[in-house]
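Sharing a structure, written as structure tokens. Questions coming.
Every protein chain but one is kept in place in this view of the complex.
Let's turn to subunit A:
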Amino acid sequence: SCDFAAFTFGQKYMRSPLSPEMATQEVPLNETLAHLKTESETLKLKLEEERAKLHDVELHQVAEKVEGLGQFVMKTRRTLKGHGNKVLCMDWCKDKRRIVSSSQDGKVIVWDAFTTNKEHAVTMPCTWVMACAYAPSGCAVACGGLDNKCSVYPLSLDKNENLAAKKKSVAMHTNYLSACSFTNSDMQILTSSGDGTCALWDVESGQLLQSFHGHAADVLCLDLAPSETGNTFVSGGCDKKANVWDMRSGQCIQSFETHESDINSVRYYPSGDAFASGSDDATCRLYDLRADREVAIYSKESIIFGVSSVDFSLSGRLLFGGYNDYTINVWDVLKGTRVSILFGHENRVSTLRVSPDGTAFCTGSWDHTLRVWILMC
């Protein structure tokens, strides 16, 4: 009948690019889109099958022959007070004693954590400075947050000089800046953003060198690989995915999706062959890049609050996690057991980094303070 012909004609028409008139009509779920989604999901399942085939043993089984770790007593050796609001991020200087920290009220402070002296302070024009990083030379810091930018401040030696005067705007995103990191030099910065992308920037010109698309939601964290060829980095996001990227091509070379919630932190294992992640699902996980799969989960029934940040000790034997229940849990990476729980902060631990020479680690918290922790022998 007439109507039927018109209907089938309409259906056939819909497979081709929509003409302007069609765009205003009611279109049922785009067949092409649904088809693509199914294809993607089928491939993902197949990938998981392939990954599982070579998984012949668990890490903690292999680690049975390794000697267990004794009791760990770790204490706070420095408490840095000076921020007027939640500390959101921190980073170490290569000199192993200085740090930069940023907070909700827009303040960025550079400290000599060893003496606890504040050496520089900058007030950003925005609140929620969620990202900050120390330049490899030690001569500048980068930071950003709700301003959607990443700016570089050369550290002036003249105490009277206003650091903000020499500020250089480098990165521009379309949503908040969640993390930033210098690459091997002061000349390039890698950023991640709430706009779902990561990007690589040339500091001098502010030029975008490469952008990284693939996350389906806010990207919350990133870490550069310590590999020989030094060309990859990993990012984690609200889509529960951890992606490994090639910095030259912009391509996603590996992707892992085993967490049950937002990934707040990613950090490479010191050899570069693996990375750890921390998530709102209260677990930390270890992903091996050669095996191309998750190889360990660090969790406990009594730990129910999200992990905000993770880092390894120098040898990679210990994994430190800062949690939203104000604690730090220390994990034996090989055996999968929790070695120690540290109390001290009076609100969420929002950031955690081990010092460059592994002598201590520093935490920042919503309780406005930073603490430097060491192992007491």
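Note that in this section a residue touches a chain if its C-beta (ideal position, glycine included) is under 8 Å from a C-beta of that chain, and two chains touch if they have at least 3 such contacts; residues count from 1.
The criterion applied here is as follows: contacts and distances are computed from a predicted model.
According to its UniProt record, the chain left out of view corresponds to "Regulator of G protein signaling 11" among "Metaxin-2", "Aldehyde dehydrogenase", "Serine/threonine-protein phosphatase 2A 55 kDa regulatory subunit B" or "Regulator of G protein signaling 11".
Checked against the hidden chain, the listed residues A:T79, A:S137, A:S169 or A:S211 yield one contact partner: A:S137.
Touching the missing chain, out of A:G196, A:G236, A:G278 or A:G322, is residue A:G196. The omitted chain makes contact with just one of the residues A:H83, A:R98 or A:H173: A:R98.
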